[in-house]
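First comes the structure, then the notes that go with it.
Rather than the whole complex, this shows some of its chains in their spots.
Letters A and B mark the chains as written, and numbering starts fresh at 1 in each.
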Amino acid sequence: MSADLTHFDAAGHAHMVDVSSKRETHRRAVASGTISMHPATFDKLAQGTASKGDVLGVARLAGIMSAKQTGNLIPLCHPLPLSHVSVEFALDQAACVVTCTAATETVGRTGVEMEAMTAVSVALLTIYDMLKAVDRGMVINAVKLIEKHGGKSGSWVAD
Amino acid sequence: MSADLTHFDAAGHAHMVDVSSKRETHRRAVASGTISMHPATFDKLAQGTASKGDVLGVARLAGIMSAKQTGNLIPLCHPLPLSHVSVEFALDQAACVVTCTAATETVGRTGVEMEAMTAVSVALLTIYDMLKAVDRGMVINAVKLIEKHGGKSGSWVAD
C-alpha cells in the first residue's frame, strides 16, 4: 500500500500517526448526514420537538457527548481536548427527512473531522433508537464531511 | 406525543423503558450500510486487504468493539451482555462501494438492533478515518436494519 495511507507504517502495520512535530493550530470541521422515515414517523418527530417528547434534544446531546468519545471508538484516531461541539437539525417535511449537521473545533496537532463525523452518526443513530418502536425501516444516508480548516493541509470544502 | 414513542413517559420526559418484566429470550439483529469512494481510493483499499495495510481488518475490530459501547453512546439504550458480534464487508469494484453488514445476538430482555446499527456505523467511520488522507469526499449511505428476531414483537425483516 502506498505511503499516503498514513495509518500504516512501511511494513503495512497499523499505527497512530506521529503528530508530535506538528504545530498546534485552530482546527474546525463540519459534517452532516440524514435520516429518512415514514410520513407518520416524521409527524411524531416534528410534533415532539414542538411540544413534548423531544427526540431531537436527546439526539443533540448524544451527538455532542459522542464527539468526546471519538478517540475511544476509532482505533487510530488521536485523543484530543475539543474546544467546541455543536449539533443542529433541519427538518424537510416534504421529503420526511431530518438533516443533522455537526461542527467541532480544537486547538491542537490533528484535525477534528472524525469528531464531527462521529457526532453526526451517533445523533442519527439516537433518532433511530427513539423512533424505531414505530418505524424500523428508517435509513441513514449521506454522512459526509462538509468542510475542514486548519493544519498543514489547510482548508477543504466538499463540492 | 402518542404513547407508542416508548422512550418518553406520559409527561413527555425521556426515560429508559422498564423491561424488568420482559422474559429473557434469544435476540438477534442484522444491520448494514455502505461507504462510496473514488476509484483510486477503492483500489488502495482493495489492494491493502489482499496484502499489507488491512483497512477492513481494523474497521471490523472497531465495529465489534463499538457494539459493546452501544449502551454508553445511545442515551436511552439498555446496557446488555452481547453473546455474539460479527462484522463483514463486501466490495463492489464497479461501483467503488464497500458494504458492511453486522450481526449481533444476546439472550436478554431487550433487542440488539442498536448494537448492530452502531457496529455498522463505527466500522464505516473507521474506513473513512483510514482513507481520508487520500479522499475526504467519501460518503456513508444506507445504514439500516435488515432484520431482527426474538422478543415480544418477534421477527421483522426489511422489505
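To be clear about the criterion, a residue touches a chain if its C-beta (ideal position, glycine included) is under 8 Å from a C-beta of that chain, and two chains touch if they have at least 3 such contacts.
Please read these numbers as outputs of a predicted model, since none were measured by experiment.
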item	value
Number of identical chains in the entire complex, 2 depicted	6
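Simple rule for what comes next: only the chains that are shown with their structure count from here on.
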item	value
Whole-Å gap between the CA centroids of chain A and chain B	15
Chain B-facing residues of chain A, complex	1-2, 4-8, 11-12, 14, 33, 44, 47-48, 51-55, 58, 61-62, 65-66, 69, 72-77, 113-114, 117-118, 121-122, 124-126, 128-134, 136-145, 148, 156, 158-159
